[in-house]
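A single protein chain has been omitted; all remaining protein chains appear in their positions.
And now, chain A:
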Amino acid sequence: MDRITELSGKIEELVESYFHEPELRRLAKEFIAYKATESGVFGKLASLHCEMFGGSARQAEYAAAAAETMILALDIYDDLQDLDNDAVPWSQVPAALSLNVAIALQALSIEAVCRGAEGDDGRAMLAMRLLNHGILKAVNGQHTDLRNEWATEEECLQMIADKSGALVAAVCLAGTALATGKYNESVAAYGQALGVAAQLRNDIAGVERWDKRNDLLYRKRTLPLFYVLEEPGEKADMLRAYYDGALSRDDVLLHKQELMEFVQECGCIEYAQVHARIKEYEIEKVLAQMELEEHWKEQIRQYM
């Protein structure tokens, strides 16, 4: 059975064990199935770290299940907060129900950790704390994001570190802890950098893809768009007016070709790429100092 099937099996097993209310169970399975169509990178990282440090395949699957259910819960909360994602199934049912499923999934994540610890309470406790610390950091970044509070490059990068950096580090650390029973400083360091680099690359894609999920059309504030909105000139003026609400989406779409070219050419993409690359150097520096077989390092590099 392949790893994806095993992961789904572990999550299904947990859902069957704990979600007795039929509609809760049905919705949870629907949301999980939808999430499974995405990359599953958090689960893969958790599982990789568990295996890398000597955990069994079964432990690695539970590590992945813990990461994926936790991240799914956070994704649901995020979409309920932002109200900017109609495509997902949790936006198509009453928010109260989606919220309840998210709460249930977050709790299920803890149970997955317990099962992955295979009776070792110390490992379970540590892995749970590390996942929890990730959420505790991420909520701070999320609050900054929700309030649109950041105004400088440094503040933006701090917010990304608090959110994406902390969550990626958390799943790597939890997987590691299930295998070793220990906190690993190097994993924390490169996990954090990996999360920031990944978010920056996601934000670059958000201005490069010219479809409904374009971040600019949704008036999102990301590092590349921070650059765009500080540019001089007519096209940037138009985008500032759009962000201020003085122009509508249709007004912007009338000039879509020229605006699209402006965003591509102004330097915002290179700007975010430079910051992502700096994080990638940090990852390489940490990896170089770790006593880890090269094939494991190569697997971590796949996420850069």
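In this text, contacts are C-beta pairs under 8 Å (C-beta built on N, C-alpha and C of every residue); 3 or more make two chains touch, one makes a residue touch a chain; residues count from 1.
Keep this in mind: contacts and distances are computed from a predicted model.
Asker: Look at the options "Carbohydrate ABC transporter permease", "ComX pheromone", "Cytochrome bo(3) ubiquinol oxidase subunit 3" or "CO or xanthine dehydrogenase, Mo-binding subunit" and return the one that UniProt uses as the protein name of the missing chain.
Answerer: The chain we cannot see is recorded in UniProt as "ComX pheromone".
Asker: Taking the full complex into account, find the residue in A:Asp86, A:Asp121 or A:Asp211 that is in contact with the omitted chain.
Answerer: Reading the full complex, the residue touching the unseen chain is A:Asp211.
Asker: Looking at the whole complex, which of A:Leu99, A:Ile278 or A:Leu292 touches the chain that is not displayed?
Answerer: A:Ile278
Asker: Return the single residue from A:Tyr77, A:Trp90, A:Trp150 or A:Tyr227 that touches the missing chain.
Answerer: Of the candidates A:Tyr77, A:Trp90, A:Trp150 or A:Tyr227, A:Tyr227 is in touch with the missing chain.
Asker: Which chain A residues touch the hidden chain?
Answerer: Looking at chain A, the ones touching the missing chain are residues 153, 208-212, 214, 227, 230-231, 253, 256-257, 260-261, 264-267, 270-271, 273-275, 277-278, 281.
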